[in-house]
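Here the complex is missing one protein chain, while the rest keep their positions.
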Amino acid sequence: MNRIITLTTDFGLSDGFVGVMKGVILSIAPEAIIVDITHDIAPQDIRQGAFLFAASARYFPANAIHVVVVDPGVGSARRPIAIQVGENFFVAPDNGVLSLALGDAKIRAVHLNRPEFWLPRVSRTFHGRDIFAPIAAHLARGVPLESLGDAIDDYVRLDLPRATRDANGAITGTIIHIDRFGNLITNIGEELFEGLDRAPLRVCIGEKMIQGIRQTYADGAKGEAIALISSSWQLEIAVREGNAAAMLGVQIGERVVVR
Amino acid sequence: MNRIITLTTDFGLSDGFVGVMKGVILSIAPEAIIVDITHDIAPQDIRQGAFLFAASARYFPANAIHVVVVDPGVGSARRPIAIQVGENFFVAPDNGVLSLALGDAKIRAVHLNRPEFWLPRVSRTFHGRDIFAPIAAHLARGVPLESLGDAIDDYVRLDLPRATRDANGAITGTIIHIDRFGNLITNIGEELFEGLDRAPLRVCIGEKMIQGIRQTYADGAKGEAIALISSSWQLEIAVREGNAAAMLGVQIGERVVVR
Partner (left out) sequence: MNRIITLTTDFGLSDGFVGVMKGVILSIAPEAIIVDITHDIAPQDIRQGAFLFAASARYFPANAIHVVVVDPGVGSARRPIAIQVGENFFVAPDNGVLSLALGDAKIRAVHLNRPEFWLPRVSRTFHGRDIFAPIAAHLARGVPLESLGDAIDDYVRLDLPRATRDANGAITGTIIHIDRFGNLITNIGEELFEGLDRAPLRVCIGEKMIQGIRQTYADGAKGEAIALISSSWQLEIAVREGNAAAMLGVQIGERVVVR
């Protein structure tokens, strides 16, 4: 069966970097089906990469090969790694960008240190092309993980802010992503609301207080800020047919409190 | 035969939304060939989506499955629908975004109201992922339209401005799209010029008067505004090696008169 290879990077689409990775993959694994998750991670923003990749990867088939390249340390001592979870493979620099997606899954991991599976000439600045793309292609062809490098049992995990709920039921979290529509996505997972009546809750962000948690964008009046559960099942603040980030002047990292 | 599924949305490419739709499709229909038409429809701009989709869809094979998601009413009472015209399928929210492409074609339509063909868990904010993508994938696998929901015989049609030609041969229309190059596309179809001598015509937009209708961009001097027939066979105003929208200060909706 043809294997899916997904790509998540901060390379943008302007410079041909992504096209080149696809050329390398298809040179080795002509039958691979390549799918872009996003290439617009903010340059070198490992946290944003980790969040968007984790929110997306779960919707792919169980035997996909995921390549994630947000790599400020390219060419330095940071290790290139590959990780297997069940039938799924993950290929990335060892800088934490996979850690949200992997969570506490039982993994097998290798340090990619066998150059015979890379391009013959490796640059110091574009391992997406020279190491990660060929590794993904070899995995797609059925090369076993263990052939690609020495086994390791640790890998870098991001220390990300976690949302908390105190004894009085007050929930504190932060904005971790702002999407194209200006919607503000928090790290407050839906499960934190368990047992709470949602209608009387107040969501506070900066000077703004929003009453209740709605079902959908259409529950707001045009231009009204509302809180709801996002498609990634986290608390989201949105403005119907408007841009919440612009209207509220909010940036990533802003604190959100729900009482 | 592998079916083509096209995607037209206002989701942008930054947030992984489109990648996720592809993951859902390929999980259900691994052989589908997915083609992006555009994901840069202005957020929630149903008219622009309807125009760009109609101009593009006709160039795809006759048995393609087209998914169009510009969906300001997601999660509200607006219906998700699927429509069959010949061997072609169209999947979209019922808000008029398909109406330009469908025109007066003879259609069969269903209200997508059978959750067994959706993702198991449906969000209130991302039906592209939870309803439209799986429906397209099931169609690609050969599930008949009628299985996906109850038959309907009406669907929402946009009330779009139409260009007119009066008894004296004067044609009045509006700018309906501005492309990446700043070219101004009108709703004045080429057929409205039938029987008119094009050289003496004057195209008036705002304060600007353009003489004659040319054949191609190269017929203008550098920096000169010219009128010509666009690749979608409508009157277009362009500036050779320049940006007509910026130079003329024109926006979508501006009136154009040809005498």
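Note that the chains are named A and B in the order they appear, and that numbering of residues resets to 1 at the start of each chain.
Everything that follows uses one rule, which is that a residue touches a chain if its C-beta (ideal position, glycine included) is under 8 Å from a C-beta of that chain, and two chains touch if they have at least 3 such contacts.
Only a predicted model underlies this, so the values are computations on that prediction, with no experimental measurement involved.
Asker: Can you work out which residue in A:19, A:103, A:144 or A:253 touches the chain that's missing from view?
Answerer: Reading the full complex, the residue touching the unseen chain is A:19.
Asker: Taking the full complex into account, find the residue in B:33, B:85 or B:160 that is in contact with the omitted chain.
Answerer: With B:33, B:85 or B:160 as choices, the missing chain is touched by B:33.
Asker: What does the interface between chain A and the hidden chain look like in terms of residue numbers?
Answerer: Residues of chain A in contact with the hidden chain: 11-20, 22-24, 26-27, 30, 34, 43-44, 72-76, 123-126, 129-130.
Asker: Pick out the residues on chain B that sit against the missing chain.
Answerer: Touching the chain left out of view, chain B contributes residues 1-2, 4, 6, 8, 13, 33, 35-40, 52-53, 55-57, 59-61, 64, 177, 179-181, 215-219, 228-231, 233, 236, 241.
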